[in-house]
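Note that one protein chain is taken out, while the other chains of the complex remain in position.
The chains carry the letters A, B and C, assigned in the order they are written, with residues numbered from 1 in each.
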Amino acid sequence: MLDGLSFELLMAIVASMAPVLCFGLIMVFTRRSISASVTVGIIGSFLSWFASLYLFLHYFHAEEAVVFKGAWVVSASLKIPFGYYFDPHSLLMLMIVATISLVIQIYSIGYMAGDPGKSRYYAFLCLFSWSMINLVIAPGLLQLYIFWELVGVSSYLLIGFYFEKWSASEAGKKAFVMTRAGDIGFFIGIIILMLTTGHLSIAVFGNAAEVGNTGLSQALLTLSAILIFSGAVGKSAQFPLLTWLPDAMEGPTPVSALLHSATMVAAGVYLVSRIFPFYAASSTAMMVVLIIGTITMLLSSTMAMTARDIKQVWAFSTISQLGFMFMGLGAGAYFAGVFHLTTHAFFKALLFLCAGVFIHHFETNDFFEMSKAGARKMLIPMITVTIGVAALSGIPPFSGFFSKEAIMAGLAHKGNIWLIAGLLGAAMTAYYSFRVIFVMWFPKGEVEEHGHGHEGGHDDGHGGGRWAWVTEWSMLSVLLILGAITLVLGFFQKELEHFLTGHSAEHHGSQLILVLALGCALAGVILAWFEFGAKNAKQEGFLSRMKSVEALFSNRWYMDHAYRKLLDYVVYGGITNTFTRNDRVIIDGGIDGLCRFTVSLGRAVSRIQSGLLQYNLYLTFLVVALMGLYFLLV
Amino acid sequence: MADFYEIVRQWPLLSGIQVVTALGLLVIMFIPEDRPEVIKKVAAVFSGLDLIICILLFLAYDKEIGGLQFVEKFLWVKTLGIHYFNAVDGINLPMLLLTGIVLFTGCLTMWQLENRVKEYFAFSFLLVLGVFGVFMSFDLFFLFVYYDIALFPMYPLIAIWGSTRKEYGAMKLTLYLLAGSALILPGIILLYIKSGLWTFDLIALSGAQFTPYIQSIGFLLFYFGFGVLAGVWPFHTWSPVGHVAAPTSVSMIHAGVLMKLGAYGVLRVGAFLCPEGWVQWADLMAVLAVVGIVYGAFVGLAQTDLKYVIGYSSVSHMGIVGLGLSTVTVSGLNGAVFQMFAHGIMTALLFSSVGYIYDKTHTKTTFELGGMSRNMPIISGFFILAAMAGVGVPALASFWAELLVFISAVKVFPIRGILAICGLLVSALFMLRVVMKTFYGPANPKFAGLPDVNFWLASPRIILAGVIVLFGLFPWLMLNLIQVSTQSFPKVMGF
Amino acid sequence: MNELQVYLFVALILFCLGLTGVLQRRSLIAMLISVELMLNAASLNFMAFNRFLTPEPAVGQIVTLFIIGTAAAEAAIGLSIILAVFRRYQSIDIERARELKG
Partner (left out) sequence: MEPLMAVIIPTLPELIKFEWVAQAAFYFIIGVTLAGAVSAVFLRRIIHNILGLIVALFGVAGLFIYLNSEFLALMQILIYVGAICISIVFAIMLSDPMYKEDPRRRLTKVFASVLVSLLILAGFLSMITKTPFEAAAQRSDDWTVTTVGNLLLTRYALVFELISFVLVVAIIGAIVIAGQGRKQRSLK
């Protein structure tokens, strides 16, 4: 299938296939033994990470993309290859996915300690890593789509991990169906592409020079670009399909960190940036991306401002940051979008994992309560979460500052209105994220010392006291690692840009934008300080004075209600009901009526049967005689 | 290994299948009724032998040469031109393999049957004898006779061992299918007479130059005649009712194999003999298929009985087969045949899982179950896997089939193709809804102590799940085989 | 006189008489008797054709022999059926046996 087995190919296979092997192993053999499953999972992820690292370093200076490809399905003129495509973009993404997968598996040792379903959890994590890695290094859009769907499946399974909670399984279903709705557009889009150009090679659609040579008319190009983007809208929780992501927080927190902030939801952004030249060829499509990104960013920022659940805040901020990335891409700033994707992956994972530590410890999701229970005493998580928030808000020198600033520059290039939207978003982001931080650092009212403080975490450990340090440090070490990455990543902007685009451009943004962006962020921080941080602050946002707006924001702009109504009235009440009745009454009723008619007809005819033998004989001979006469006489 | 296959190709394996099945039937009939264990073992052994032969066929078929292989042909009735003509090609080989797998796993699934074991397995073997016969015969006469043999045992099987309105279900099913077969017979006679060749040999008949008018009528007869069995909308209502009423392994064989008999008949007899009619009626076929896909999914959304849900999902999935057939393209046919195989395995797994749950809890309505993943994690896992396959998740067999069908459908009938793709969303919704209601949520304490499947009871489900995953990950194993024959089909477009 | 048509005519009359009997008698035994008449008409026809038309004289005789044998079998079965009917209904009136009434 794959031609020639070189060492690089072997490493690629290891990187992409080790997790699925682990998935199989855990599901089939080690389901009953939690420790074995954990070991298998972590070894698999480590192998995969190691191979990815090797590939990353090996191809770091490669002149052009390296492709390994073999036929997966051949049907007439339809050829669907399976293979690997290594170019800077996919290598970077591979590195992000492999790294975060690995650290989250390590983190989960502690977080999931004592959960009886841990084996299943690790299996699903492996399944996810497998699909995500193959998605990232897919050489064709169809392979990308296939693993895209598989990522959706693993997301479904992981969100519904606590399946005994209705809300969790509902959330899983919702996530799957809503992303599927987007995927249908994606699917139709790639079918259109395949039918018109005959292939789906990323090497072509991801290459500015060749996109023009595909023979695609501008209208079809725009149409398929928008359709494919609808897949990204679903997966990255953009404007019309964004309500599944906050619900997806029903899953275990590391899952939220891995799937619903760092990697899976970023797949939409990855998809658009992957075939960026293809999008760039259609200004309409770019505009759609930009508009959707902007709407999403503003909308979800407002939602984040009222949430009291720490995971909800991070979820809304994820949506808004993804929207921000789309804005960057839509504005034509390819590198800025990808760069923000990279930095976001790490600091958002960090934020979620910190939240996980708190949730694990205090057994509540409400950060006001955490604060009251003494969250400030947990130094390492508090410091790292502050780093993460600073990065999120775009405070220098943390990584988010650099990437946000790059996007702002791109937006300014596109037009002032987009820049203003971006700045507004940045201010809101700073406001809501520092709101969390200030509340947690500076608890107001009487502070009740939480009963089981640090020891609480220890008791949850399945190994008891001897293994407690593993539980704790598996989580804390990961926080430190991610915090460190968040700190330093911003300084590698030049190198990354060179790596990705082949040239490191001059500093795009003007000083003015830099100042503006920083100013907006600081304004948000200061507002948050006066409302939540300062000595005599009431810890009530300015929104609480505008009840109707607050209600609108905290009900997510009533989008869920609208979907619910749509589902209830149109799908269940309307179509389903009509069809079911049609089945029962018209089709079945018709058939049953036909049967009843036949039976009654039979009854009627059977009256002729008198049961008199001679009568029957008489009729027989009468007919014979008449027939005989007829034939003889005529 | 190649040498071994070379030798195997000389063996009359197709007759071998029939002999083994018939022998199984005979042996079962001669075992005293009071020894059900022996009967079950014998059934398992003979169905296992069938499966082994099918696998052997699958492996030994030479894809390089293609065409008809393992041909067994001799003249049976000279004056009428009836031949004993068995052969395999890329279209019926997957079907034979499917039948083998479903029969074997079905026999294992019914290990806990207690009521009239002997008759049950005897009827099952008779049924499968007919099914195998239809799939391997290349003579219209034998095909039709086997077809009716396959239909008949359904009635007693459902009416005696069934549940929920079994008499009604059995009667409805039998009437529908016989009505279908009443259309097929005139079709066969029409072609037999009009060909002027005085032969029932399918290959010879395909060489006859039928006028477009005859082809058009002939195809319509075959399409509706066989289509009833394939659950073509609006002749689908027998299928959910029948599936619900039937006992587990009959549901498996029925939804898994028998419905494929219909689609296979449309392709093998209708499309092969009347290609012009096929092209002419493709539009209608596509419309009915798309309606079936969307309609089945929507009606499935309203069901609360697990088996009804699966029944309507079958209607929806068989619509995909119909859509593939209507495209008249190589890829469409590949997809359709692959979908027949994949759907067969998938539904068999669904029914097999539901059957176990029903055996233990004596209910199959979703609101009475709930949280089954806690009580019976393994069987729930199988169901969820199969449901995922039904939703069209990649890396499971049916995804590839749907992919090929949809690509060619969008090419040939853009609007209908896109509508059908949108149907996928609804099918995802209703499958997941059922999974959620049945397997997720708080566990019902009523079923807390019930045992999950042990290894032996899980084994048939393991086989089915393995097949789904195997062909999902390595679709070319099947597609390369199917392609051998679909390429040379008359009138198809080379896409 | 001694020609084919005469025999055929006699046989025809026998047949019609038998038919009348079968159709109108209510007693099962009388019906059986009438059937025997019809059978005889048939064998007479065979013999007549055999005598006047066929190339080989043995055929008709053998067929007639066959008819006689069949008649014997028929009588045996018929009588036993009549006996069974009589036991069931305590009568041999054909009009009482009406279980097949629709």
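Couple of notes before you dig in:
What we mean here is this: a contact is a pair of C-beta atoms (placed from the backbone, for glycine too) under 8 Å apart; a residue touches a chain by one contact, two chains touch by 3 or more.
Just so you know, these numbers come straight off a predicted model, no measurement behind them.
Note that the absent chain touches A, C when the full complex is taken as a whole. When you scan A:Ile417, A:Cys595 or A:Leu622 for touch with the missing chain, the hit is A:Leu622.
Listed by residue number, the positions of chain A touching the unshown chain are 614, 618, 621-622, 624-626, 628-629, 632-633.
What chain C contributes to its contact with the hidden chain is residues 1-2, 4-10, 12-27, 29-30, 32-34, 36-37, 40, 43-44, 47-48, 50-58, 61-62, 64-66, 68-77, 79-84, 86-88, 90-93, 95.
Operating definition for what follows: only the chains that are shown with their structure count from here on.
Nearest to the overall CA centre, using the mean of each chain's CA atoms, is chain B. Averaged C-alpha coordinates give centres for chain B and chain C that are 57 Å from one another. Centre-to-centre spacing of chain A and chain B amounts to 36 Å, using the average Cα coordinate of each chain. In the complex of the two chains, the chain A residues touching chain C come out as 605-614, 617-618, 621. Looking at the complex, you find that chain C touches chain A at residues 19, 22-24, 94-95, 97-102. Of all residues in chain A, only 71-78, 80, 142, 145-147, 149-150, 153, 156, 160, 163-166, 168-170, 172-173, 176-177, 180-181, 184, 187-188, 191-192, 194-195, 571-572, 575-577, 579-580, 583, 587-588, 591, 595 touch chain B in the complex they form.
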